[in-house]
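Everything on this sheet refers to the single structure shown next.
Excluded from the complex is one protein chain; the other protein chains are retained at their positions.
Let's turn to chain A:
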Amino acid sequence: MSGTFLGIPKFPAAAKKALSDSQLRRNLAHATGTIRAKRAAVVGEVADWEQLRLAGEAIKNRVLRHLPHYLEQLEKSLTAAGATVHWAVDAAEANRIVVDIAQRHGTDEVVKVKSMATQEVELNTALEAAGIRAWETDLAELIVQLGDDLPSHILVPAIHRNRAEVREIFLGKMGRVGKAAPDDLTDEPKRLAEAARTHLREKFLRAKVAVSGANFAVAETGTLTVVESEGNGRMCLTLPEVLVSVVGIEKVLPTFQDLDVMLQLLPRSSTGERMNPYTSMWTGVTPGDGPQEVHVILLDNGRTNVLADPTGRQALRCIRCSACLNVCPVYERTGGHAYGSVYPGPIGAILTPMLRGSDPQSDSLPYASSLCGACFEVCPVRIDIPAVLVHLRSRVVDEHKEASALPSVQDMAFKAASWTLASSRRTAAAEKAAGLGGRILGKRARTAPGGRAVLGPLPGPAAGWSQSRDIPVPAAESFRDWWKRTEGGTRDTGSAPTARRKGGRS
């Protein structure tokens, strides 16, 4: 079930496809616009929001500075509380551990709380290969799973779907894997939620093994936390006999008190709520209450590589609130699938290439941004995503230079530009040539409002720009030439050579 991101094309190509899907663009603009407004309203209520952000940043930085220490402390606390701790260096190891546990309990199905970590390692696929079915219990995740689809948002994996589409999926697919949706199902949210609840109840009550992630793991006490809005997570965490949690190593927090800051930052940033509806915490095993066998898998899967990058490591501060996705103008238009990873949007554009390493798709991600900075502005833990994007672009350029004997067209263009622009004499000469070219091109130009000569669609390297945008004809006289000719306007301020202008530009 559910697809895989393998083989997704480079960002520009994937984005092009999404951009032509007008239904998708409407769904996304509506959904992100709504969450964005909610977030802005509840964040606006908090007078010391900036202080909270700084506190969140500081806590996470402390964790990253002393990660081995806090992880060892967490392991100790968890073990003392009766949990079993496993370490997984990569996806394969994490999946093997989960499969082993399920098989040891002789079950062929598990229920799941929505978890980014298990999506990242593609646990469902691994379980399926071992003949174990994994049932997603988060509503949006269920929609994605039943629709053989891929998640496109961290928090709202089915954000790209509208109600009518959800109804179709439920009617068509629920019956094949469990309790069917009622024939008279409408697309009212209430009816859809009811159908999902009835479908899932059967699975909750039957399953022996549950799989979760964790939003935070407190080193001091060994307490894991899941925050959610539907209560399905709580059912997973309490009903089955065995609970397995897959937790990224960056999720650790030093003390219980640090949760104070995080639980204020997270709900306001993510769902635009003052407090999230369900906060579940569990500390190992409590005899006679809840799961009697608790496993925690601490997952690396590339995280120590991220940690080794002084500029990039701040990405590990991420608390997966998704605020950066909801404000990102690129995400809003392309949707999440274009990013080719379970981590889409601005955070995905920096995290995915660092976790996964270089490949053509990864290398296209740092360029999937206009560097507008909206993501940094909303990030509750102040990750400077634009700075990391620029840093990763330089990594792409440098690695490419090292790897290939021949410089690319782009390499040569920037080398040439660097040579030209490092000297004002060479720059002036280049501008003269462009001005001359402008005068020739000026014959093909038309006049834009204000009197500026512009060119329509052009062939060759300018096609990318000029397919939809007019381009101004280079000025016949550069500023530096004007300054030289008039000594900065103090002598003969008469108009410049006029080939490009039909009326003065003011």
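The working rule: a residue touches a chain if its C-beta (ideal position, glycine included) is under 8 Å from a C-beta of that chain, and two chains touch if they have at least 3 such contacts; residues count from 1.
Basically, contacts and distances are computed from a predicted model.
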Chain not present in the shown complex, as UniProt names it (candidates "Polymer-forming cytoskeletal protein", "Acetolactate synthase small subunit", "Cytochrome-c peroxidase" or "CoB-CoM heterodisulfide reductase"): "CoB-CoM heterodisulfide reductase"
Option touching the unshown chain, where A:G131, A:G172 or A:G464 are the choices: A:G464
Positions on chain A where the hidden chain makes contact: 11-12, 15-16, 19, 329-330, 333-334, 366-374, 376-377, 390, 392-398, 410, 414-415, 417-419, 421-424, 427, 431, 434-435, 446-451, 454, 456, 464-472, 474-475, 477-480, 482-484, 488-489, 496, 502-506
